[in-house]
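Here the complex is missing a single protein chain, while all its other protein chains stay put.
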Amino acid sequence: MTPDEIARKVADAMLAREGTGPAWGIEIEEVREGYARIRMRLTAAMLNGHRKAHGGMVYALADTAFAYACNSRNLRTVGAQATMVFLDGAEEGEILVAEAQEAALVGRSGVYNVSVRTDRGRPVAEFQGFSRSVGGEFIDLNASP
Amino acid sequence: MTPDEIARKVADAMLAREGTGPAWGIEIEEVREGYARIRMRLTAAMLNGHRKAHGGMVYALADTAFAYACNSRNLRTVGAQATMVFLDGAEEGEILVAEAQEAALVGRSGVYNVSVRTDRGRPVAEFQGFSRSVGGEFIDLNASP
Amino acid sequence: MTPDEIARKVADAMLAREGTGPAWGIEIEEVREGYARIRMRLTAAMLNGHRKAHGGMVYALADTAFAYACNSRNLRTVGAQATMVFLDGAEEGEILVAEAQEAALVGRSGVYNVSVRTDRGRPVAEFQGFSRSVGGEFIDLNASP
Partner (left out) sequence: MTPDEIARKVADAMLAREGTGPAWGIEIEEVREGYARIRMRLTAAMLNGHRKAHGGMVYALADTAFAYACNSRNLRTVGAQATMVFLDGAEEGEILVAEAQEAALVGRSGVYNVSVRTDRGRPVAEFQGFSRSVGGEFIDLNASP
C-alpha cells in the first residue's frame, strides 16, 4: 500500500470505530498522508441558542479532520491542544467541509491547520491542532481483510 | 431580579432554545454573573476511535459552559475564539463537569477560563474562550412568564 | 502601485515606526498581499533560563510577521488573539525565519498561519493569529515621498 492508501484505510477504520462519526453524519471526502477533508450536514441538534451552528459542533468537525490527518501514518496519535477562530455563522441544512493540512511534524509532535468552510466555499472557522503520537499502530496492516 | 437570577434565567432559556443541550444531555448545576457550571454524561455516541471521549465533545461541553457564562448579563454574546488543552482521557459512562469563570471583561470583549473535570474531580481538559458581545438582549426580562 | 507593492510599503513603514523591529534586528525578506516572511538572529538577550530561545521571542517574531501580513492591504489592523505551539528549541546565533500566510478573511476578521523555522528549514514553532481591522489606513499612499 502507498502512504496515501494507508492514510485512507486508517481514516476509514477510525470512522468505523468511533461513536461520533456516525452520530454526526461525518463523510470522508479525501485522506492522504498528512491531509484529510471531510464533510457534515448541520442538523437541528447541532444548533446553539442563537439558532446557528454550535461552536462545539464546528470544532468537533474540525477536530475529526485533524484526527484523521494526524493518524494518517498509522501511528497512534492524540490531540494535545487545539484552538479555533469563529469567522461566520452557519445555518441548519448547510454542509460544512473541514480540510486539515499538516504544517509541521517534529518527533512525536505535529501541528495541523484546519479550514472549515461551507461546501460553497464560504469561510466559517479556522482551527489549529497540536498532536502527540503515543506509540503503537492504529490498524494492523498485515491482517487479512 | 438580581444579577445572579438573571444569569440563571438566561442560561435556562439558552438551554431550552438550543438543539445541542438536549442532544448532549447537558444539565445546569449553577449559573451566576460571569460563571457557569454544567454537567454531561459520556455516551457511546461521544467516543472517538480510541474509545475515549472525543475531543470535540469535551470541547463542546466546555464551549456550552462558556456560552452560558459570557451571556450571563443578558447581553447577546458569541464566541470569537477558544482553545483547549487535553490533559486526560475519559470513558463512556463518566460524568464530565465544566466550570466557566470570567477572567476579564473589557468593552465588548471577554475572556473565560473553563476547567473540565470528572464529577470525582479528575482533571480532563482546560479551555480558554474569547467572547464578543454583538448587541441586543438574549431574553426579554419584562415579558410576563 | 500593485497590491503587492502596497503590502511591502506598509511593512517597511511599520518596521520604521516600531520600536521592536530595530531592537530585535528584524529584517523583511518578502511581503505580499496577505503574506510576510521575515528573519531575526537569536542573541544572548533572547535566551531563557534553559539557554534556548525564549518562547516570548519566538512568539514576538511570529507576531511581527503576522502584523505585516494582516496590515498588508493598508487597512489598520491589530491582533486580537494568537496561539503558538513550540516544536523545538533554538540556540544563540541561529537565524529564525517566520512566514505568515493568510488563511481566511471575513469582514474585519482575519486568520493567519505563521511557521517559524531556522534558515536551514528546521521547524521551531507554529503560530495562528486572529486579527481585527480597526478602521483607517496605515500609511498615506498619496503622500509625496
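Some observations on this one:
Labels A, B and C are assigned to the chains in the order they are written; within every chain, residues are numbered from 1.
As a convention for this text, a residue touches a chain if its C-beta (ideal position, glycine included) is under 8 Å from a C-beta of that chain, and two chains touch if they have at least 3 such contacts.
Everything quoted here is computed from the prediction, not taken from an experiment.
Contacts of the undisplayed chain with visible chains (whole complex): A, B, C.
Per the touch definition above, the residue from C:7, C:31 or C:82 contacting the chain not shown is C:82. In the full complex, chain A makes contact with the omitted chain through residues 80-81, 83, 109, 130. In the full complex, chain C makes contact with the omitted chain through residues 13-15, 17-20, 22-23, 43-51, 54-57, 59-64, 67, 71, 76, 78-86, 138.
With the whole complex as reference, residues 81, 83, 85, 87-88, 103-106, 109, 111, 113, 115, 123, 126, 128, 130 of chain B touch the missing chain.
Methods note: only the chains that are shown with their structure count from here on.
Comparing per-chain C-alpha centres with the mean over every protein C-alpha atom, the closest match is chain A.
Rotation angle, chain A onto chain B, C-alpha superposition: 180 degrees, expressed as a multiple of 5. Shared residue numbers account for over half of those found at the interface formed by chain B and chain C, and the copies are therefore classed as meeting with the same residues. Chain A and chain C, compared by their mean Cα positions, are separated by 28 Å. Look at where the CA atoms of chain A average out and do the same for chain B: the two points lie 23 Å apart.
Shared interface positions of chain C, i.e. residues touching 2 or more other chains, are given as 81, 83, 109, 130.
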